[in-house]
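Only a single protein chain was left out; the remaining protein chains are all shown in position.
We just call them A and B in the order they show up, numbering each chain from 1.
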Amino acid sequence: MTECRKWNVEHLQTLLDVLNAQGYCIYGPQLRSDAVVYGEIDAIEQLPAGWHDQQSAGSYRMDSDGDPQLFGYALGPQSWRKYLQPPRERLWSAKTNTDTQAITVSESKPAGKKMAFLGIRACEVHAIDIQDDVFLNGTIQDNRYAARRENLFLVAVNCGHVVSTCFCTSMGEGPKVDAGFDLCLTEVYKNGEHFFAVAAASDCGRSVLQVCGSAKLSESDKRLVTKVERDARLAVEQNVQLNTEGIEQLFYNASDSEYWQELADRCLSCANCTMVCPSCFCSNTTDSGDVSGRKFERWQQWDSCFSADFSYLHGGSVRASTASRYRQWLSHKLASWQQQFGRSGCVGCGRCVSWCPVGIDLRAEVQALRLRSHNADD
Amino acid sequence: MCTVQAHSHSLVPTPTPILRRVRETEDVFSVSINVGETSAEPGQFNMLTVFGAGEIPISISAICKASGETVHTVRNVGGVSQVMAQLRAGDEIGVRGPFGRGWPIDAAIDKNVLIVAGGIGLVPLRPVLQHCLSHAGHFRDIVLLYGARTPEDVLFRDELAVWEQQGRLKVELSVDQCDPTWQGNVGVITPFIARQQIDFDNTVAMVCGPEIMMRFACDELRRQGLAEASLYLSMERNMKCGVGFCGHCQLGPHFVCKGGPVFSLAELSPWIGRAEL
Partner (left out) sequence: MQTIEQLLAAHPFYLDMKPEYLAELAACAQLKVFKANQKLATVDQSADAFYVIRSGRVAIELETPPRGRITLQTLSTGEVIGWSWLFPPYRWEFDVRAIDTVHTVALDGKCLRGKCNQNLEMGWDLMQRFSRIMAARIKATRLQILDVYRAGA
């Protein structure tokens, strides 16, 4: 990694211009309907300057204190997953030749445009890395995902604002982004001074950094940068953590626990947790034909293990109860994922905690499960 | 055990004309297609698309490596299979595959092959029978225990009779229900396991049928001393993509579509028999 350089806010606009000129479609954070969401941007005025989020179990709210920080929020409800695996997209279309009756299938290729993500956090870089295990690193590759992923330019941001639902440190990555980015920013706003430390970790990133220009960080700048990064780490570490010790065995032993029913008594089976989770990858397909019976399509859309027909076999669903669905989601994310991909499926972003309408907090649930199993052992 | 890599456009079906559609029983039919040279192995499945209706995983019930002709045997349980049952020779279906890990044929070499099938579960085991019988010198006794609902539901009856007459295969067939004209066995198939006079220490068992029937069969096979590593089952879960992307077919840590559908009992025993897993 090259040495950190200094950018002011104008450099960030230069970055957008440079990436645009290089043919990237840039996605970044914006404030919409009182939440930070990701969308196409080309000007830094679109960024949510001065907005800070407060999050806790079942709660998310934005406040503005008028400061100029562009990345002063922790995380919005959406993850970047929506760009790498769109919530709904056509996989192919087919038509029947009127003369020969032969059917031709055309794959619906993803739009070829290169994508750049501005403002991606450590937990989200981690999540993309985890989704790569599913779609890229196995014996079979998802060529749609691969095409989108291939030219991805990542401008990461080290967190300067931490909310109570953050627990990335439990999951081994963050809040500082260590790898997997092209450029990484740390935003500093102190004593009226507003600047960024910028690091490059790829050839692409270095070349963009060079084109954008930069200044040298002074020793006092560096101290401020270090303080932002350290304060964020301390803040996350002070949050409730997810205890992952022996978690595979814990879930295996607890598979028949009555606790799942107690959880299900609170869970609405709404699937919010799986929709906001940045590593969830499940999908379903729907086929259709037009009235002529000659044109057909298959669409893929996100699915959730909380949906009724997720585990459908003819005759009924394998997982009919909410208890079994909750157990599936949590056991998969935290335990069986390890056997499948060699690591946990959770990145500690805490979205499932904030966006659960009844405030189920998986950190607390795992702890409760531990207490149960501990008591059962006594 | 073999794992076959799907081609890169694995989510896009290839339109393929139906060579033949044959009615096997009242609610079971077979569809033959020619996929050219095929890498399909016994126990694997294809994803078949009826254009406009949907896509379903279907076991391959016969493979002719030389000609590429592949037979799929389907139970008409409604939905896509019901539309497929109406298709005729020449109509095109979409094909993706073959997918999954098939039966451990190599692990059965020089051993007895005990096949326990229930209902439509005979379908993915039929290519094993075909393989074992055409390589008879490679295996010791080949035994099929086959349970069906009624005599009318017995699949591949003529074929089984021919193999049995030729003395190449021992078949024990039993039905759950019958009328007085039936002279064969009545009762579930699992008790037949204990009655086999074979050396269970040198046996590989392959089981496919409704999950509960497979669990009963496993109990009995274990009781006869068969090791969990010599006992294989083909599992059914909701397979949508066939390549481990869609997440639907998970059973504990397994993706049934790519880790299975065939598993050893050693791999499965922590996960089967648990409610709603």
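Here is the rule we go by: a contact is a pair of C-beta atoms (placed from the backbone, for glycine too) under 8 Å apart; a residue touches a chain by one contact, two chains touch by 3 or more.
Predicted model only: the values in this text are computed from it and were never measured.
Across B:75, B:96, B:111 or B:131, the residue that sits in touch with the chain not pictured is B:75. Which of B:213, B:226 or B:239 touches the hidden chain is settled by the complete complex: it is B:213. In the complete complex, the residue from B:54, B:100 or B:118 that touches the missing chain is B:118. Within the complete assembly, A:315 is the residue of A:66, A:112 or A:315 that touches the hidden chain. Mapped onto chain B, the footprint of the missing chain covers residues 27, 75, 77, 118-120, 147-149, 153, 174, 176-180, 182-188, 190-191, 195, 209-210, 212-213, 216.
Note that only the chains that are shown with their structure count from here on.
Centre-to-centre separation between chain A and chain B, using Cα means, comes to 40 Å. Against chain A, the residues of chain B that register as touching in their complex are 3, 5-6, 8-15, 49, 51-55, 77-79, 90, 92, 94, 236-238, 240-241, 243-248, 250, 252-253, 255, 258, 270, 274-277.
For chain A in complex with chain B, the residues that touch the partner chain are 91-92, 94, 96, 101-105, 107, 134-135, 138-144, 252, 255-256, 281-285, 287-289, 293, 296, 298, 300, 303, 305, 310-314, 318-321, 323-324, 327-328, 332, 336, 339-340.
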